[in-house]
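Missing here is one protein chain; the remaining ones are kept as they sit in the complex.
As written, the chains take the letters A and B, and residue 1 is the first residue of each chain.
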Amino acid sequence: MPTDARQPGLASLLEAALPKVVVAPSFAAMLVFIYGFILWTLYISMTKSTFLPTYDFVGLAQYIKLWRIERWWVACRNLLVYGGLFIFFCTVLGLMLAIFLDQKIRIEGALRTIYLYPLALSFVVTGTAWKWLLNPGLGIERLVREMGWSSFTFDWLVTSEMSIYCVVIAAVWQSTGFVMAMFLAGLRGIDDAIIKAAQVDGAGLTRIYWKIIIPSLRPVFFSAFIILTHIAIKSFDLVVVLTRGGPGYSSDLPATFMYAYAFTRGRLAMGAASAMMMFAMVMAIIVPYLYSELRRKRDA
Amino acid sequence: MPDAIRRSRSETAGRILIYGTLVLFAVYFLVPLFVMVITSVKNMDEIRTGTLIALPQQPTLEPWLKAWGYATIGVTNEGIRGFFWNSIRMVIPAVLFSTLIGAVNGYVLSKWRFRGSDTFFAMLLLGCFIPFQVVLLPMARTLGFLGLSESIWGLVLVHTVYGLAFTTLFFRNYYVAVPSELVNAARIDGAGFFRIFWKIMLPVSTPIFMVTIIWQTTQIWNDFLFGVCFSTGETQPVTVALNNLVNTSSSVKEYNVDMAAAIIAALPTLFVYFVAGKYFVRGLTAGAVKG
Partner (left out) sequence: MASLVIDNVTKAFGRVQVLKGIDIAVDAGEFLVLVGPSGCGKSTLLNLIAGLESITTGEIRMGDRVVNNIPPKDRDIAMVFQSYALYPNMNVRRNLSFGLETRKVPRAEIENRIQRVAEILQIENLLERKPSQLSGGQRQRVAMGRAIAREPLIFLFDEPLSNLDAKLRVEMRTEIKKLHQRLGTTIVYVTHDQIEAMTLADRIAIMKDGIVQQFDTPDGVYANPANLFVAGFIGSPAMNFIPVSLSRENGHLVAPLVTADGRRFTVPVPADTGALAPEREIIMGIRPENITDFQEGMQSWAHIAALECGVNVVEPTGPDTLVYTEVNQTQIVCRLCPDAAPKAGDTIRLAFDTTKPLFFEPGTGNRIEG
């Protein structure tokens, strides 16, 4: 008779369950702290909660109210302006720097280090620095006036219509290096033989860049766009430090709006509703992106 | 041959243009740091009379001493010192926990996949992208419930939990590239789950540990949102304290002290960047999504 080993022993059952046991706490944490909390926020956004959560269901009333609030509209408009300019400048400057850096530059290492260091800084530090540079009395305005242009004014930081552009300036300063790094990696990944073949075909360098290299960076453009959009929607620290959303609420973004309503004005339900709107914006961008990424990996 | 000469001339012009642009941008990126540093060693008189880029006539360390030791932040007069230590006490455990758990998670999700593990991973991946605004309110309640609001350990918990998605992603993607035959060989050699992790995986994981630790350190040190939402007064991390210092509406604005405090708050991450820039950039591209 063969010894019967058809029934797995207790030890080997435990051994087999070990991987699951090990990730179980993380799984539970994820369910509670990410998905559970999102649902909780969703629910609160459908109540009349003010300082404390209440659980009286009022449907979409808060959302309807939210879109009637002038300040929320300002925040969304600012997000469009800020996001648009931020993405545009970061992409254009990042691409330009990457292409230039890719021309066998001697001091490339040093330059790269310089372009990328702002990324190691907190937005709070960046904000502090630019708040000082953009200081209407003592900052760049004073510098230019001292250089002889005595009527020069540069007071965007305290001007309602312009303060959001200050945020753009600081954010572009901080993130351009990052986009540059992405494009540089993309450029280094392009097969040299393609460029050589084009040169043999008699194409000039500018033409090669416009017609061959830049188009082949399309996936990098795509990723950069997604990441920058994501950064823009989540922007919070920079605005708080640089303008505190002001003057008034002229430079509010959804993130600062949410913080103001939920944490300082005690309008929990409205804060939750605005948070859910932000969530929806991010998901609208990210889900298609992740989907296409995962599918591309599976096809590869 | 005129043609060749003309060509090489235009080539030279092109090189000059390229180098010029690159150096110009280097200056653009460096100027704010330069201005911060020189402002932080000027006295207020010089600041009021000079320009941004004027070098200090009488350099002084007084703003630094004040920023570190006795500037008024919130209700205390003890400078940024205590908040700096808060950040350190928050960053070290949070980085350790999130990295270690992430390493084990990544190991399971790449080498011990089970039914449902891919779903878990996909859900976690999505978790990397959520705007944290959507969890702030329930987290605040939960911390209160656990008695952890107003404590460093509350922030440690928050950073560990929300760092996990990233650290797991990092390790999983790294371990996927480690050949599975290695794990199979070790299994046949009689090694179990943990022995394989310790003896086979960990010894080849130094780079990804560097990337993850550096990434987490910078992220957590630089965080402002969680700090401002989940801490008050004495338990605030340095970024929140810096904001409080910069944005107080006290009568006299001391820009030199602000700059000194900002540099102090930036020093640890800048140090990490200049020492281990290679790993920092790698983490950046891998974790690009967080922002």
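FYI, contacts are C-beta pairs under 8 Å (C-beta built on N, C-alpha and C of every residue); 3 or more make two chains touch, one makes a residue touch a chain.
The structure presented is a predicted model; accordingly, all values stated were derived computationally and were not measured.
Chemist: For the chain that's not shown, point to the residue among B:126, B:148 or B:182 touching it.
Modeler: From the options B:126, B:148 or B:182, the contact with the absent chain belongs to B:182.
Chemist: Given that one chain is not shown, which residue among B:67, B:200 or B:229 touches it?
Modeler: B:200
Chemist: At which residues does chain A meet the chain that is not included here?
Modeler: For chain A, the residues touching the absent chain are 1-9, 12, 15.
Chemist: Name every residue on chain B in touch with the hidden partner chain.
Modeler: Chain B touches the chain not shown through residues 179, 181-182, 184-192, 195, 199-200, 203-204.
In this section, only the chains that are shown with their structure count from here on.
Chemist: Could you pull out which chain B residues touch chain A in their complex?
Modeler: Within the complex, chain B touches chain A at residues 15, 18-19, 21-22, 25-26, 28-33, 35-36, 39, 47-48, 51-53, 101, 104-105, 108-109, 112, 114, 117, 120, 122-127, 129-139, 141, 161-162, 164-165, 168, 192-194, 218, 221-225, 228-229, 239-240, 242-243, 246-247, 255, 258-259, 261-263, 265-266, 269-270, 272-274, 277, 280-281, 284-285, 288-289, 291.
Chemist: Please name which positions on chain A make contact with chain B in the complex.
Modeler: That would be residues 15, 18-20, 22-23, 25-27, 29-30, 33-38, 40-41, 44, 53, 93, 96-97, 100-101, 103, 105, 111, 113-133, 135, 138-140, 142-143, 146, 173, 177-178, 181-182, 185, 223, 226-227, 230-231, 233-234, 236-237, 240-241, 244, 254-255, 258-259, 262-263, 268, 271-272, 274-276, 278-279, 282-283, 286-287, 290, 294 of chain A.
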